[in-house]
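One protein chain is absent from this view; the other protein chains keep their places.
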Amino acid sequence: MKGPADMCTERVLVIGGGPAGLSAAQAVSDLGVDVTLVERRSFLGGTPIAENYASLTPFCQPAEEVVGSMVERLKSSERVEVVLDSEVSAFEGEPGAFVARVATPSGERELHCGSVILATGFQHFDPGRETQMYGYYEYPDVIALQDLEAMLKAGRVARPSNGEPPKRVCFVQCVGSRDRQIGNEYCSKVCCGVASKEAIEVREHLPDCEVFIFYIDMRMYGYWENQIYWPAQERHHIQYVKGIISEVLQKGDKLLVRGEDTTMGRPMETLMDMVVLSVGMEPSPGTRAMARVLGVAQNKYGFIESAHPPLDTVSTSRPGVFAAGAALGPADLEDCASGGGAAAARAVSAIRALAAAG
Amino acid sequence: MPSTTAPHRKRDDAAGYADVPYAEKQRLFELVKADPRYPDYLYGCYECGICVAVCPSARFYDFSPRRIAQAAAREDAELFYQQFQEDIWECSQCFSCLRCPRGNNPGGIITIMREVAINEGMASAKEALEGYSRIIYKIMSTGTQVSPDMLQPDAFPDWGPEVKDVSVNLDLWRRALPPETHHTTTTGWAVAERTLIELYLIWLETGALSMIKEVDAGLHMILEEVMEERLEEEGIEL
Partner (left out) sequence: MSADPVNVLLTKKRKFEREPDGRSIDFHERVFELEQAGEWTVHRVPEDHIEVETKYGNVKKIPRGHLWHHKSCGQCGHIPGYSTSIFWIMRKLGYDYEDPRDQTSCTAWNYYASATSNPAAQAAVALRNFAAAYETGFYPLIHCGTSYGHYKEVRSELLRHPDLRDEVRKVLAKLGKAMVMPEEIVHYSEWLHALRDEIAAVQVRDFSQIAVTVHPACHYYKLVEGDAIYDPDIYGGQRTAVVTGIAQALGADVRSYSTWFDCCGFGFRHILVQRDFTRSFATMRKIEVMKEEADPDVVLTHDTGCVTALDKSQFAARAHGHNVGVPVMSEAQFAALAMGAHPFKVCQLHWHSANYRPLLEKMGIDWQQAWAEFQQQLDKLENGGQQFVTWADVDA
């Protein structure tokens, strides 16, 4: 809604209703500014809800509950407008006076705003593009992290091939990440924690099941070391093996995995019932599309380029457009929550500064 | 006396090959590093073990492409020298190690190391190529690497009785081959004279022929004579 200084619209547009977008929209509202949140799906919550995540690192709280509570709080906040099943199709203007065209189920609509926060998130890496031969598209019992989350949420972990509970499960880290050949040279940050969390949950669900994690390095930064890694080894007896898997093949009704036994410095192979690929994060189609529509620079991996790192974590190449969460690169939930808040602060102060100047 | 630079070795002569001063080991490493292919073959190594997992030689020998990449990345001239002597000829050059997520090429590093070993006339290189000179002679002088007359039962007793059948019937069986170029016995196929001369020029101009000098001086002399004579006949100056 335009104020007396009609160079400046006192509204923030948040694109994307996942954890970062929810956090950003909440913070904008709490700061006393109107916010419109545009989400392309028919529900809020983003990837944790869409992909049926069971629980969240590091405390294993149920995803649906945690994210659900953010959604409820936002919906009941003043000054918040949520637009579902919609996408931004065009964008123009200047900081303080942007105009976005939004394609909604009931037709196109023009939306005026003073700042934008991009929170369009990530997609899981498709294991078919992996350099190593993991057989995701060949064997039913090779699955990915999010596939296991959905099984854990449904309360049943079973081999897709025969419906039986597995006796030996392994996780393979860094799938689609840290790979010069694929081009995703970065680390996806959360997969070590998430895989360990899922490993703990599998062990709790199936106490007779042996669980292995094959890794290059274990990324357990900060408190994850003592919150996740040590309990995984000490309490749940998950076996961490240094030496990543190079290929997965069918042998009889089991899966043969190959790697290096780095203790011996020799090739090793062993049989598993199920292999879980710890797939990395890539920019979502929404992130790529919005970068184009909003005219915002992307980095070489396709994520939104952070304009002034390391201390400014939310600015993009376009003044007045900010970004938060996994749209910028691999992010965990704390990153999304913090980034959303920081982006909101910048988005609101930008509007207020312009209003004051005008 | 224990080596201070290589404390893992208890005696200087334990390995069965001569130890050399550290400066020499460094020099050999630098030769490999200076090769134009080296930057394409070695980035960094985070010891993921994929190269070892896929390596056939790692299953059979005490050989590790990961150790090759690590020694190179760390510029560990001691370990590198040991690998020159003990490891590099075990590589089967299959290039399965190209699955390295960092883009390293341990098999490629070994290719460079082997060339350096040859050029430097290392005893281990000469030993590795013992029994191989016939092949080198064949390709360098005839234009094909492998020929039917090499199928002799005393050379390949483990390949089965068919080898004997081939050698006994060689001339006849070769004449029974429909492709016109296959009626040869001393070469894989019939190579034109002019082609051979062009090949000789390549060996001489690129320095490939002189690589053999250090490894097998006798073979080098023969080949040099054969090639230079042939080129002279054609009136070609080098």
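A and B are the chain letters, set down in written order, and residue numbers restart from 1 in every chain.
Keep in mind that, in the parts below, a contact is a pair of C-beta atoms (placed from the backbone, for glycine too) under 8 Å apart; a residue touches a chain by one contact, two chains touch by 3 or more.
Just so it is clear, the structure is predicted and the values come from calculations on it, not from any experiment.
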Sole residue of A:Val38, A:Ala119 or A:Met151 that reaches the chain not shown, by the stated touch rule: A:Met151
Residues of subunit B (touch criterion as defined above) contacting the omitted chain: 36-37, 40, 54, 56-57, 59-61, 89, 92-96, 98-99, 111, 114-115, 117-118, 125, 128-132, 135-136, 139-140, 143-148, 150-151, 156, 158-162, 165-166, 172-183, 187-192, 194-196, 198-199, 201-203, 205-208, 211-212, 215
Those residues of subunit A which, in the complete complex, touch the missing chain: 49, 52, 126, 128-129, 133, 135-138, 140, 143, 147, 150-151, 153-154, 158, 160, 163, 181-183, 247, 249-252, 256
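In this text, only the chains that are shown with their structure count from here on.
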Residue ranges of subunit B in contact with subunit A within the complex: 43, 46-50, 52-55, 58-59, 64, 66-67, 99, 101-103
Subunit A - residues contacting subunit B, complex: 131-132, 174, 178-182, 216-217, 242-247, 258-260, 262, 265-268
